[in-house]
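For this view, one protein chain was removed and the others were kept in their places.
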């Protein structure tokens, strides 16, 4: 900025049907509100005909003023283009509910990085149907709540608690950190676009129980993981992040599982960071990651 | 070696039911035949209870003598352990038949590296149902034969030609370098353990036509390829090599396809090299790669 | 585009000192000239205080008209911001001079992909101080010129020929495809920003002759390659692309060299593609790759 006043960083994401003049209109509103574009990415999807944009905007640090002015300047633009948009401050911790089960690797990875300031999330609650992650949660000063799931009633109660927590705690993101229960269609819909799951992935894919055992039996040379949005179509929601790691015939099922957990933790962390930084936009069955 | 006589390098691969004393017996036969173990890898498969070994052996360069002596010394061992084994000279070019269709990337990659001495294969024939790779074959001085496949009869004739070529040309390895026809069960069986195919792989897997288009539509973040032995179970034979490459939402179907071809060529080359160096051993539905 | 007239794709790259209103001004000129932004990336460098942008613009296919209108609309903007800019058509083959020596792997890789339409370059000439790549050049119908370099005079003559060729053939990019001669400071300066070199890279770096031998002796677990702009500071110009590949103690110097060549070819290809697609912008000692 030309002057030396303290500045605030804003992140603006938007999407609308593609057409001429969008960038000009948006940038005009930003200029009118006294902002300066520090970073920008856009993408026009040939599949859906939609236009997507993410901007980081610097403005003199009078947040309310900029936000107000910007909304005023943007109003005719969003109306004209039937635009979906969202303005946020850069680095604001996203309120995140973690669902866990017995496995600790994803929870540990997320909480360790959150504590170190490497992941812009805050975690007002971990809900789990097992006790295994309790001590990690306590070490990282995160509230932990255990609810056993022994049958269908328990599961319904657990899901009701999830929804209540989302509401009471202003949750913006639900992370299924190896939460091994299948969500009901109702919960999937209620959390549409804000629940991220992590699951193992293999080339080729293996269906059914114990995929690492199947991977071992087929002698795969790569194991991987996929982080995706939760939808009612199990493990088939829009993909946010994927990665693989090299293995060979000498790896036991146990070693494959451990390496797989390393990849899972890494992929989930990456996806959560992208979401928390407002980098993930939905484009039908796919995601745009800026 | 202690003396300065010229030496020959041998590669010995073997497998048998696991049990005590195998390595001692094998190494005894090598010592008795005057060889020295330069390199060795072994693996005991818990899945099948079988033992696998690959050795590189150095012997004074009187090949016939060593081979003869070694076979004699090994006879009681192989008999005792019901051993499957194979003795070859290191670096001997493996006689390879390439089956091609319209795509050139795999053929070009294999022939370029063969010419540079980077791939121990010789290619007495390329058979293709299209003309596209003819000029590449000619540039690299490899015989090329075109046989169109317009119907079931053509296909049967093509396959008969494959079998005849395998026989007449002492073919040890058949490489399906993007040969887009499904092999008949009979041909699969006739080529069992010596035909390698390459196909695209994705997380998750996509069935049906135009997988790169499906990959684009689902917004995958990785595309990959798998080289595997041909079996009657289409694209599901024992895996030899796999790799992936990172992509994002901005890649068009055409760009995904091109990058996919880069990975396919790399993975196939790697698999062919492993096979030609006697590093691939079958262990039921999986491979041991030494 | 709203109408169904055939369109042309343009790529606009620009840089200037960062400040408010740039995107708005640029997008205004595009709108005024009747273009639609299909893709856009920008970056504000904190290191140099400069702003960089790359846009792909779609306009009704009357190229001269759009280009003329756009230049007119842009003139006040470029003047106001002291902007460096360049407008090109998407996919136009970049006129590329290749300098070669004995190694064939990079030349082969570039020419194979150019022929397949995977690399938007045209190659009016390969200049080499050895004959090794002649047959590859001929196969791919690329003019080849051999000039031996036996001493300082030959080298000066070779470099004079390079400069003459750049001038006569309207060369936009010079690729040193394992051209093993050190360029004179004068030639480096004459080719500033348009000559790309590829060299091997290791962790840690090795100075002096036969780096693969040194890499072997130190037991590195990764070998790599770096593509960079040529500057007078040998092998230290702005980096365009890098990659590594995994190796282990069992690799001979010869095997390391071959794998190194695979990485070199891949990294150089990637860098050339980025350059030819107008994705590489210089920011002092670094590059912005869009």
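In order of appearance the chains are A, B and C, and numbering begins at 1 in each one.
Note that contacts are C-beta pairs under 8 Å (C-beta built on N, C-alpha and C of every residue); 3 or more make two chains touch, one makes a residue touch a chain.
As the structure is a prediction and not an experimental result, all values here were calculated from the model.
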Query raised in the report: Which of these touches the unseen chain: A:15, A:104, A:129 or A:226?
Result: A:104
Query - Candidates B:5, B:31 or B:182 - the one touching the absent chain - result: B:31
Requested in this report: Based on the whole complex, identify which of B:43, B:70, B:158 or B:206 touches the chain you can't see.
Outcome: B:43
Report summary line: By the document's definition of touch, the residue of C:226, C:261 or C:278 touching the omitted chain is C:226
Query raised in the report: So which bits of chain A touch the chain we can't see?
Result: 39, 104-105, 108, 112, 116, 118, 135, 139, 250, 258, 262, 266
Query raised in the report: Considering the entire assembly, which residues of chain C contact the chain that has been omitted?
Result: 43, 45-47, 201-205, 216-222, 224, 226, 235-236, 238-244, 248-250, 252, 283, 285-289
Query raised in the report: Touching the missing chain, which residues of chain B?
Result: 1-2, 18-24, 27-28, 30-31, 35-44, 246
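To be clear about the criterion, only the chains that are shown with their structure count from here on.
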Report task. Taking all protein C-alpha atoms shown, work out their mean, then name the chain whose own C-alpha mean is nearest to it. Result -> C
Query - Interface sides of chain B and chain C: same vs different residues, half threshold - result: same
Query raised in the report: Quick one: how far do you have to rotate chain A to sit on chain C, C-alpha fit, nearest 5 degrees?
Result: 180
Query - chain B and chain C, separation of their C-alpha mean positions in angstrom - result: 36
Report task. For chain A, write out the residues touching at least two other chains, lowest number first. Result -> 43
